[in-house]
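Note that one protein chain is taken out, while the other chains of the complex remain in position.
To keep things simple, chains are lettered A, B and C as they appear, and every chain counts its residues starting from 1.
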Amino acid sequence: MITEELKINIGPQHPSTHGVLRLVADLDGEYIRDIEAKIGYLHRGMEKLAESRNYHQYLPMVDRIDYLSGFFNSASFCYAVEGLAGIKVPKRAEYLRLITMELNRISSHLLWLGTFLLDLGATSPLFYCLREREEIVKILENLTGQRMMYNYYCFGGVRKDMPDGWLGSVRDFCESFPAKIDDYEKLITENPIFLERTKGVGVISQEMALDFGITGANLRASGVKFDARKNMPYSVYKDFNFDIPIHQEGDCYARYQVRLLEMRESCHLIQKAITRIPGGASEKLKVKRTNCGCNKPECAFCGDETKVFFKKTNPLVLKIPTSEITTFVESSRGLSTCYVRANGTNMPDRVKWRTPSFSATQILPELCKGGLYADIMAILGSLDIVLPEVDR
Amino acid sequence: MYDFYLKIFKYLSLPKLIGVITWPVIPFAAIAALMIVLVLFLVLLERKFLALLTIRKGPNRVGPNGLFQTVADAIKLLFKEDIIPANANKILFTIAPVVFFFPAMVVYGLIPFAHNWVAINASCGLLLMLAISAISILGLLSAGWASNNKYSMLGAMRAVSQAISYELPLVLSALSVVVLSGTMNLNKIAFGQGNIFGWYIFPSFFGFVIFLICTLAELNRVPFDLPEAESELVSGYNTEYSGMKFALFFLAEYAALFVYSALIVTLFLGGYSSPFGGYILGLIPYIKKVVFLEQAFWLMSKTFAIILLIMWIRATLPRLRADQLMSFSWKFLLPLSFLNLLFVALFKYFIG
Amino acid sequence: MELIKKIISGIIAIKNGMEMIAKHAFRPAITIQYPEVKDQFNARLRGHIALTSNEDGTSKCIDCKSCVRVCPCGDLIKIESHKDAEGNVKIDKFSIDLGRCIVCGNCVDICPKSALIMSNNYELAKYDKEDLVFDLEDLKLSYEETQHLLKELEKDL
Partner (left out) sequence: MSFEEFFNRHELNIIQEKDASDNDIWLVNQNDLLKVCELLKTDRLFNYEMLLALIGLDCVSHFEVLYSFYSVKNHKKLFLKTVLQKENPVVESLCGLYSSANWHERECFDLLGIEFLNHPKLERILLPKDWIGHPLRKDYKEEDERLSWNRR
């Protein structure tokens, strides 16, 4: 029977579009005949803003591209400028970057888990996830001074060394966290309704994922082993041996499992990094530094490796000769790319962000077509889209 | 009691006719008052209980420990502007909440709160109850249609299809109780069960489970809250409602929650009868007459246990999808309820 | 058979989930009743920008305008000054539009004389946008507060 199609506007203001995504769907009863994604409601002109600001002025804005995982974009931009200007980053600062980035990945995935399940109709996991996320946010706040817009990285390192006892709090968190994931798994993983809602829904085949340029956990859930941390090593990821979890199915359930495994893996990575950080915890390092006091660059306690980059790069002096660079950072949502082109002044000529959510939003209509109305929310939730990152 | 009531009218030199007419109204007035208080308490209970499960504190600002929060909410809703969308069908839009509200109110009269303490002691009370409560779906349909909102429309469509498909297993599993008890009078069903060993949950366990699941569906509660799925349909059929009309929807939902829970208790868990057979109050000679208080206590405590179970389920489960909801009902629950009915009939024939 | 297995595993999973939820009922609530109870912060917390002061209550600012140049929001810091007879810089006017400030801390990092500092005050709600333009008097911390903050910050440097 041919019936009149119902055109429905999902968003830009809608409880589960994760921001201001607008989907125009043609419904036939509960079934979706056609769907179109419209973006741009949160366009802040991040690339245009860069043209009128020098590198230091632009740095705090970068955090706001993806407000749930600010460290990644910040790191991406920092690596770009460091690469252009030839600034060397001390080992200890790199380790701090790694720890903060991995913590941020966990916190971002936690929020994703909560909201994904909220989209599916389960309310309580959101609160449990936010409780754990609050712990991470508190840890990061103690380090950087803010909860979301950290502005902690600077060109050539990080702004401050860790406070006393910070490493201990990270260690405590990493020890208690796997048990919490077990709790979530108990609640969700085997739940028949959750399985019904996610298994076989929104399947991204391997070819499709590559064709659409999907990256991150979404790609790894489709069976492609690609992780910028392994394949395009940056920071000190080379020093670590870690697994890249992959799943072959490519449906919402696989994406869920990959993200949970990633959280566990990040947790291990942080634990390893804590033990290996040059100089160790700050309270011990301070004592060693005062006892040593040799100030030789090769010294283990007060040399370059453990000294966090304190020297302020003057924004008026930091002029980068004409050159271009592209950096790749594996953010919590996928491959985050920053292209910076310098032109000899203290302002960038062009900054371009390639964000993982942009590609993930592009594939959304393909996945939703032919499914049910309720599947939109499951797929949208599982792709882990953050709209400010899409619109920039 | 009736004579005493008429005497008051004689004493006040009022016409006897008023007394005769108003006498049947009294239980309804009492039940209406009970219902309003219960619903306000239930809303608070749900918020507090969910807060407890999700490691929050819940409402704790109005009154001691947030006790008057729902009262404040109700007052706020009363004073809010009553918005009718420009293109809505005004008559249906206004009638819909009332149509949704009144069946939930009427069926309170059919619940036996204690032995023979029932406002309408109908001989086919169970049938009447199911029939009346099924009317409320008309309210949802007209609300969704009259709002002239696509989300409301979808919500109403889901609500109707859901209610119709879950009505069948519900009635069939209730039928198993009728088979066991041999009557449709709720008072007799409750009285017939006696102590814990006589409860109909034991011969008709699957009936109980099916009835509970169908109750969740009829009440539009998680995991069957598709008609008002806030992550999909914003708020479903009551998206456009505000003020007192919204409050009526809200109240009716919680009223129905209590009634259905009480119905489950009456059908499967012995109703008002004590699980131990005897009554403590019944042992004491002088206050034997107030044994109904203990019976009401048993009914209430069992009902609240069921309500808490429903809230607990709400905190645990995600939402089903529309097609899964349908197939679950038609392909799984309906055959199972037939099997259950067959089993119960055999049980009755050979053992009971 | 498949169906029965599925049903049984589903029931077990739901039971496990409900158990896990019920376990949480006995854990303490994590709610912080904000206006009455406040969260604990360390000295690094980036509240609004404040001016440090010397022992005599004057500002350390020398009007170099470094902070203006690194501010990502453009012209929200406004400084006016004059030189007194001895050649020392006296600040006449110092205002920050905190309604537009994004609290990034760039100005504090760049300040050569540590005249600026991030205070720990994050409660900045006002009824009027204009009230958020803080001038010298609003921004300046007393000497004791300055010393306290600096000491706390130095602790974990």
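One rule holds in what follows: a contact is a pair of C-beta atoms (placed from the backbone, for glycine too) under 8 Å apart; a residue touches a chain by one contact, two chains touch by 3 or more.
In this text the structure is predicted, and so the values were computed from the model without any measurement.
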Item to check | Neighbouring displayed chains - absent chain, whole complex | outcome: A
Checklist entry - Among A:Ile39, A:Leu103 or A:Leu383, which residue is in contact with the omitted chain in the full complex? => result A:Ile39
Checklist outcome for this item: Considering the complete complex, of A:Asp172, A:Asp243 or A:Glu324, the missing chain is touched by A:Glu324
Item to check | Of A:Pro15, A:Gly29 or A:Gly213, the one touching the omitted chain in the full complex | outcome: A:Gly213
Checklist entry - Considering the entire assembly, which residues of subunit A contact the chain that has been omitted? => result 39-40, 43, 45, 47-48, 51, 83-84, 208, 210-213, 215, 224, 226, 231-232, 323-328, 335, 337, 339, 341, 350, 352, 354, 358-359, 361-362, 391-392
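Everything below uses one rule, namely that only the chains that are shown with their structure count from here on.
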Item to check | Pair sharing more residue contacts (C-beta pairs) when B-C is set against A-B | outcome: A-B
Checklist outcome for this item: Whole-Å distance, C-alpha centre of subunit A to that of subunit C, is 24
Next on the checklist: Please tell me the distance, in whole Å, between the geometric centres of subunit B and subunit C computed from their C-alpha atoms.
Outcome noted: 51
Checklist entry - In whole angstrom, how far does the Cα centroid of subunit A sit from the Cα centroid of subunit B? => result 47
Next on the checklist: If a residue has to touch 2 or more other chains to count, which residues of subunit B qualify?
Outcome noted: 53-56, 315-317
Checklist entry - Which positions in subunit A touch two or more other chains at once? => result 124, 128, 131, 187, 191
Checklist outcome for this item: subunit C contacts subunit B in the complex at 14, 17-18, 21-22, 24-25, 27-31, 33
Item to check | Interface residues, subunit B side, partner subunit A - complex | outcome: 50, 53-56, 150-151, 153-154, 157-158, 222-223, 225-226, 229-232, 234, 314-324
Checklist entry - Which subunit A residues qualify as touching subunit C in the complex? => result 53-54, 56-61, 124, 128, 131, 134, 141-146, 149, 151, 154, 159-164, 166, 183, 186-192, 282, 312, 314-316
